[in-house]
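Before any comments, here is the structure.
All protein chains but one are shown in place.
Lettered A, B and C in written order, each chain numbered from 1.
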Amino acid sequence: MLDAQLEPYSRLRENLAKRDRSLREKVMSLEEAASFVQNGMKVGIGGSTMSRTPMAMIWELVRQRREHLSCSRCITSTDGDILFGSGISDHIITSWFAQGILWGLSKVMRHHIETQGKRYDEWSHMAVGMRFRAGGMGVPFLPIRSMLGSDVMAQRPEAKAIDCPFTGEKLLLVPALNPDVALIHVQRCDAYGNAQIDGLQFMDIDLAMAANSVILTTERIVSNDQIRRAPDQTKIPFFCVDAVVEVPYGSAPHECYGLYEPMMKHMSAYVAQVNSDPIEGMQAYLDKYFHAPKSWNEYLALIGMEELLDASQKGRSIYND
Amino acid sequence: MLDAQLEPYSRLRENLAKRDRSLREKVMSLEEAASFVQNGMKVGIGGSTMSRTPMAMIWELVRQRREHLSCSRCITSTDGDILFGSGISDHIITSWFAQGILWGLSKVMRHHIETQGKRYDEWSHMAVGMRFRAGGMGVPFLPIRSMLGSDVMAQRPEAKAIDCPFTGEKLLLVPALNPDVALIHVQRCDAYGNAQIDGLQFMDIDLAMAANSVILTTERIVSNDQIRRAPDQTKIPFFCVDAVVEVPYGSAPHECYGLYEPMMKHMSAYVAQVNSDPIEGMQAYLDKYFHAPKSWNEYLALIGMEELLDASQKGRSIYND
Amino acid sequence: MTEPVRHTASEILAILASRQLTDGQVVFAGIGTPLLAATLAQRLRAPGLTILFEGGVVGAFVEPGKLPPSTNDQRCTKRANMVLGSADVLLLLQRGYVDVGFMGGAQIDQFGNLNSSYIGDPAAPKTRLPGTGGGNDISSLTNMIVAMKHEKRRFVEKVDFITSPGFLRGGTSRAESGLPSGGMFRVITELAVFGFDGESRRMKVLALNPGVSREEVQDNTGFKLVFDEKIAVTEPPTEHELTTLRMLDPERLFTA
Partner (left out) sequence: MTEPVRHTASEILAILASRQLTDGQVVFAGIGTPLLAATLAQRLRAPGLTILFEGGVVGAFVEPGKLPPSTNDQRCTKRANMVLGSADVLLLLQRGYVDVGFMGGAQIDQFGNLNSSYIGDPAAPKTRLPGTGGGNDISSLTNMIVAMKHEKRRFVEKVDFITSPGFLRGGTSRAESGLPSGGMFRVITELAVFGFDGESRRMKVLALNPGVSREEVQDNTGFKLVFDEKIAVTEPPTEHELTTLRMLDPERLFTA
């Protein structure tokens, strides 16, 4: 089973030609934006590990009980637990998958992979990045010099080792990855979707260009005038964005650069609970934090004011110098 | 005669391993920095057309009478005239070469190509960019979907058309371009070479990563502290920079984003003079502006206070909103 | 019909070209008439037109009276939504984000191939022209509108050198060469508006400009033209179009 059902270029172009790329407002609610994510779709997830995770959008997809999502992300942490544990995804393409280095192995990941037959396709970190980049460039592959000789390569026949037609050197061609939809969380964007990202970008820009549609969640919607005053700060252009949702603390309990650090008390409690029982513990967590709250703000209230303020103080400290 | 003598990967790595990539000050004069450019070298030129041209460095190389430089740039304007007209270069790799759209064909370029046998290797603009990018990525080629079917491709056997091993689609593989040295002008950098670039970046970042050495000229040297306060604004990292030269108005008579626009009176007078006589006119221009002045500041004085102030007022106006 | 307003050939070119653009499109515009025409369309009827420039500009909004001297100058970025690296803005074409490319031309042939590289034998050229710039990439990767002066020496049966591919040798030769997307859509001159036959991919006259005869167009063309069955007559430039155009380019940088 290969994930890399490479779309022919003609299909990629047709999909793009159909999208409304005009300069238009596309602000909507989490509920509405979720309609871009259909069962069985390939979903690219922005951010990395515990940073700029589009948690609010994942939260909404869990609430709406999507199924069979095939997800890709550069580094997967508790978001992956939730994708598997909630049942919305049975396939993750990434380079690393645990809850975070501080807590060791993810019992949730292990349970779903070792006994439930869910798939974690492992690529090198650079390979994941080059797959999104090829997708964003509109080419079917990019060449890399890693993975060669390893069992990571042996396990991925979707990639092709070649002898370079110029130099004769061995190279690995990694296939483009064009998700049906990308979920990306940013610090700010305008109502059209022109996004600014502070700090670490991870693979989000390539992911945005590669995907066939993009849902942006944002800490803050700013005016288009503000964007136009510093066009060299725009990281994602409006025409590859299909939905804009304003969700303050939209990565909680993960971090958002310059605004808040990870909410570590919540994270540690989460890890203790789900690793002690990856089925019941996870279900109880989802029931309490994902299904019960009436709104994202209610979810934040459950995490608690203390955690939010502490994480915010630490997050802003990056600019204290 | 192919320009693409692709260096084997081992050579590329050896060259890099030998460079001193430590965090160290490397501020020097134009005269000293010119020592990185030896006769016969492949020289990558930053900026584009009339923007962020590393004119002061070119000016110094003309004064030092370098020979047989093989130059590459994304779009070439009067800098190309000067490279050919001064005799320091006999080979230019670019996608477009004239003095600027306002003035039509370059009689200087025509003279040197049509009657003097100098070479202008034409690639598509994207191909030039992808050649630098491949060089910066440490891969021997990148695939593109343009140039195919055209005479631009037919003239460039250095590139290879292939059938994609994944999709069977036709693709063109363009070979990496790793200049021996890159000349790049920026708005500001620190003494180590950490550079910030405002506005249009052109191909400068890929060029910096691709080159085997980089000479940065900069409008202003700022503290490393200032760089470290906003690491997401650094566009070129210090370890790929070998020389830093502070040269205010270092692109004159071309522009530098946010600081000054092109000095159009000077440019128009230049074009009239060299196009009326591409040999004598050019020689008189070089004598007066390149060889006679004792310093770069004297060169600026010849361009004149009026032009500098007018260009600066216009340049800064981009931030007036 | 109102009395036709006096105008230059460059002005009618810019105005007719601007009419080809529709609101909401993403257009990749070259310097000169294309930049001017796209900016004119944006002011007149397509406020949501997204203009890209080769220098790396996305969603430009050029200021009246401050036309940039090239598409790589800072003036292009004024009120833009984004700036990108030069290669990256061209990759947008390759990925498919761009609806239409829009440029000028020095020489065109019956299949819409453009030459901006050489006059005469490329091995020993009479004239070395500036070259492709982004032209080859744009015309390889999206649908093209070309605005150019109509002269017999510019409209030739076969260009001396294919810098920017149109339909190459006609028929399906473009797709077979590895260019499955895009192709020449419209050519606008001061004499007429041209499209391309769906099968043969030969240039054909869609509309004559006011006061221009079929013969005049054919006489100024170096190959046999096809005329559309229902040939139209172009609406002349309106006063509003002309005054807006002149407001944008008061120094007649591109409309002399």
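Please note the rule applied: a residue touches a chain if its C-beta (ideal position, glycine included) is under 8 Å from a C-beta of that chain, and two chains touch if they have at least 3 such contacts.
Keep in mind the model is a prediction, meaning the values are calculated, not measured.
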Among the chains you can see, which ones touch the chain that has been omitted? A, B
Among A:98, A:216 or A:274, exactly one should touch the missing chain; which is it? A:98
Touch as defined at the start, partner being the missing chain; which of A:55, A:74, A:214 or A:241 qualifies? A:74
Among A:125, A:160 or A:229, which one touches the chain that has been omitted from the display? A:125
From the list A:22, A:48, A:196 or A:218, pick the residue that touches the absent chain. A:48
Per the definition of touch given earlier, which of A:171, A:191, A:214 or A:244 contacts the omitted chain? A:171
Even though one chain is not shown, chain A touches it at residues 48-51, 74-75, 77, 94-98, 100-102, 105-106, 109-110, 113-114, 120, 122-130, 132-133, 144-152, 155, 161, 169-172, 199-203, 205-206, 255, 257-258, 261-262, 264, 315, 318, 321
Counting contacts across the full complex, list the positions on chain B that touch the omitted chain. 9-10, 12-13, 16-17, 20-24, 136-139, 192, 194, 209, 224, 227-228, 231-232, 234, 237-240
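Criterion: only the chains that are shown with their structure count from here on.
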In terms of CA centres, which chain lies closest to the overall middle? B
Rounded to the nearest Å, the gap between Cα centres of chain A and chain B is 37
What are the residue numbers in chain B that touch two or more other chains? 144-145, 169, 171, 199-201, 321
Specify, in ascending order, the residues of chain C that touch 2 or more different other chains. 57, 77, 79, 83-84, 91, 94, 180
